[in-house]
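Here is the structure we will look at.
The complex appears here minus one protein chain, its other protein chains still in place.
Up next, subunit A:
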Amino acid sequence: MSDATRPEPLVFAPKPADPPPPSSIGAVGWMRANLFSSVPNALLTFLGAWILYVTVAAVLDWALVKAVWEAENRRQCLDMVGRAGACWPGVAAWIPNLIYGLYPKDQAWRIDLGAVLLVAWALPLWLPRVRSKVAIGLCLVLLFPLLASYLFMGGAKGVVWTAAIALGLAAFLWCWLTALAEMRRGISFGALMARLLGARDDARAARIGQASLLALYLVALALVLPLELVEVPTRLWGGLFLTLVISGIGITFSLPAGVLLALGRRSEMPLIRVFCVTFIELFRSVPLITILFMFNTMLPLFLPAGVEVNRLLRAIVAVCLFASAYMAEIVRGGLQAIPKGQYEAAAAMGLGFWQSTGFIILPQALRIMIPSIVGNFIGLFKDTTLVSIIGLFDLLSMSRAVGEDTRWLGLFIEPFFFITMIYFVFCFLMSQYSINLERRLGAGQRR
């Protein structure tokens, strides 16, 4: 056939996209689709709105509108509004106790300083252009406890103790110096020192880097040596401070321990596997409160006479072990969700077990586990209220003590309401942060 007889091909012109119909977008469209799509739905919407209104109004009425803000004692509150309004002066008078427990009030600055230090130490993790975030994070988790424990406990410090505290302080200084150097110059603290001192070759630069770390440690040591803090025994620790100490240690310990246990449970070495399975199943099948009791009353029986393990430490160990067992099962779930192909691709490229686990499998697994991990953290944070049972004065027990104070006798609901808010704020922040983290880490990784 010749070209002349063949008809011209038709040209395909795609239609332009139309905007969606107006009734399906905007606030009105959303309300129509979700709240008033049918008569029963509309009725439920009104019912829900009414219930919400009644409860919120009642709570606000009690907590704000009818509340008493100034009074000497509970009697005055009751005379003014009876039980219709909250009596906040009692809570206000007890706030220092709720936060610091029985910690001597003239020493409370040490706790504040510890908190500030923690925030300041963690801050570089969120600063842009800081590259050594992993190192800073590790320093924080491993070395902050050294510094903080002396700050909180105080007392005589031996040689080892002094060295450890100085190490913590040096690490803190290093983190900030490195963060600053990386933000300003884009190189680490050691490299910056080498450049400032005019190192000519790599070997000398490395030596200057090491020397500057040593110098940093000596500076820290010089700062720590004259430092002397009064001893505050742990039985005086309490309130929000104690709750944060126990749950903070529990959280930071349980994640790595849980990862190791989960890996052990999947290990091909029978001894390791049996140990991990036994540990996990044992601690998961016993309530936390039982474990706390066991550690509190039975541990001393097993230890040789004269070895005194303090009550707080016992509680912390119990919480850590319990939380690790739970975390292990969460991590195991995450590990199972990673397709076998990822392990195979890693193996085919010559990566060893720890390399493929640490860089290929765990980062992916942890990302999908963020909601359950944070859920577990939140659970742990709230579970620390159980330590009140073995005689530690956590936030919950301190709030109960308000109503036993002769001035505020019987004032229970207000302190409970107050600490409920504290728990809520902490848990809500954790949960929001996890959602935020998930979104950020998920960027670019979804289809």
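Following the convention adopted for this analysis, contacts are C-beta pairs under 8 Å (C-beta built on N, C-alpha and C of every residue); 3 or more make two chains touch, one makes a residue touch a chain; residues count from 1.
Keep this in mind: contacts and distances are computed from a predicted model.
What does the UniProt entry say the missing chain is called, choosing from "Acyl-CoA/acyl-ACP dehydrogenase", "Hydrogenase maturation factor HypA", "Copper chaperone PCu(A)C" or "Amino acid ABC transporter ATP-binding protein"?
Hidden chain identified via UniProt as "Amino acid ABC transporter ATP-binding protein".
Which of A:L214, A:V274, A:L303 or A:A347 sits in contact with the chain that's absent?
Candidates A:L214, A:V274, A:L303 or A:A347; residue touching the omitted chain: A:A347.
For subunit A, which positions touch the chain that isn't shown here?
339, 341-342, 344-351, 355, 359-360, 363-364, 367, 444-447
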